[in-house]
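Removed: one protein chain of the complex. Kept in place: all other protein chains.
After this line comes subunit A, so read on.
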Amino acid sequence: MSAVQVSEVRRRGGRVRRRVPGSRRLAAGFLLPALLLLGALVVYPIAFSVRRSLFDAAGTGFVGLDNYGAMFSDDGIRTALRNTVVWVVVAPAVSTVLGLVFAVLTERIRWGTAFKLIVFMPMAISMLAAGIIFRLVYDQDPQRGVADAVWVAVHDTFADPAPFPGARPRPRAALAPSGGGAFSTRAAVRAGSPVELPLIAVRPDDLRGARPAAEAAARPGAVTGTVWLDFTRGGGGRPDVLDRGEKALAGLRVEAVRGGRVVASATTAADGTFALPGDRAAGARLRLPAADFAEAYRGVDWLGPALVTPAIIGSYVWMWAGFAMVLIAAGLAGVPRELLEAARVDGAGEWQVFRRITVPLLAPVLVVVLVTLMINVLKIFDLVYVIAPGSSLRSANVLALQLFRSSFGTDVDQGLGSAIAVFLLLLVLPVMYVNLRRIRKERRR
């Protein structure tokens, strides 16, 4: 090696590599295994998918871009596309924000590590298991689904459940529906002649311990009557007639309504009878208010078509907020304390410190978390596959799931499936680009 060459190397700070004879071949030799692996496992499948997406279901006829056209004209796939967009926008953002909040807060509290451990724990569960857990959590039956159990419990704290949900009069009885679930008598009532108010469709459970109904005594100067279940066990009862053994409906509110105003009200006794003061109630119509017959509150239809995607995103956030939190917490540890202290000394409030100092300093970490989660969300499959019931599978559909459903099984179209795969790849590219640029920038620093 000549002196000139050596000095050249020194001048450039040792960054120039010396050419060794035969180094090209050597380099190729070292690269070959990696290239082979990459080629076989990444490049070839991509090329194959692109090619396959241009052929029909059988894989023999060339169809050009028809599969892509079919993809965007199919309602089901368009729903999947829309849902994927919702996923990519909402799930990483919510997870990151929650992670940031948890990270900043746990830094301040005494049991921070324990809290972090708990929030991070769902990460240790597989998506499949998490899906099964949340399928149960979102079950509409409050006896099984914890989400609805809480929801219904809270609801029922503020609104008492009706005593006889679902009860109603027979179609041509003295009582008729009068809007909003209430029932009113067809005619005005008179004092001194008892009113019969028969109802049906009372659940046997609600009647436990009910006494037999009694005919109300006619009392001058009072409007009296009976509310009872007009259904004889085992059948055979006469409609609209108080047969022996028919049960009383106790505790019901009976209102006398005149001109849209309630002028008197009473509650039925244990034998189903009630009495209203004749001076006010006579000439009014009797009404049984809707509140006593309202169907039991069934809770939220979490897995119905409308809420299924937000519900599944919720389960995703449950899993991945911990991941975001741990990364952000690590970033937070690297934020210089002096800066925060300086800001506080300068009179900044905690919120200002958070907004103006912590978040900007954390920005690179936040971008990493966000981008990682975005890539992760684009391929979301298992949670949707497991949680969504068949009746709302279509409303919950995402591209990765549609890719699977289009490609595998019988009676499938792998051309279409490949087109979806290529499209998913195109969606990932911009995110990958952002990620690569960031990594390169970091290396340069």
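The rule is short, and it goes like this: contacts are C-beta pairs under 8 Å (C-beta built on N, C-alpha and C of every residue); 3 or more make two chains touch, one makes a residue touch a chain; residues count from 1.
One rule holds in what follows: contacts and distances are computed from a predicted model.
A single chain of the complex does not appear, and UniProt lists its protein name as "Sugar ABC transporter substrate-binding protein", one of "Electron transfer flavoprotein subunit alpha", "Cytochrome bc1 complex cytochrome b subunit", "PaaI family thioesterase" or "Sugar ABC transporter substrate-binding protein". When you scan A:64, A:220 or A:234 for touch with the missing chain, the hit is A:234.
When you scan A:211, A:298, A:355 or A:441 for touch with the missing chain, the hit is A:298. Of the listed residues A:51, A:78 or A:203, the one in contact with the hidden chain in the full complex is A:203. When the full complex is taken into account, the listed residue touching the unshown chain is A:412, out of A:50, A:86, A:367 or A:412. The missing chain, though absent from the display, is touched by one residue of A:280, A:394 or A:438; that residue is A:394. On the side of subunit A, the interface with the absent chain consists of residues 76, 128-129, 131-132, 135-136, 140, 166-167, 170, 200-207, 231-236, 298, 301, 303-304, 385-386, 388-391, 393-394, 397, 405, 408-412, using the contact rule stated above.
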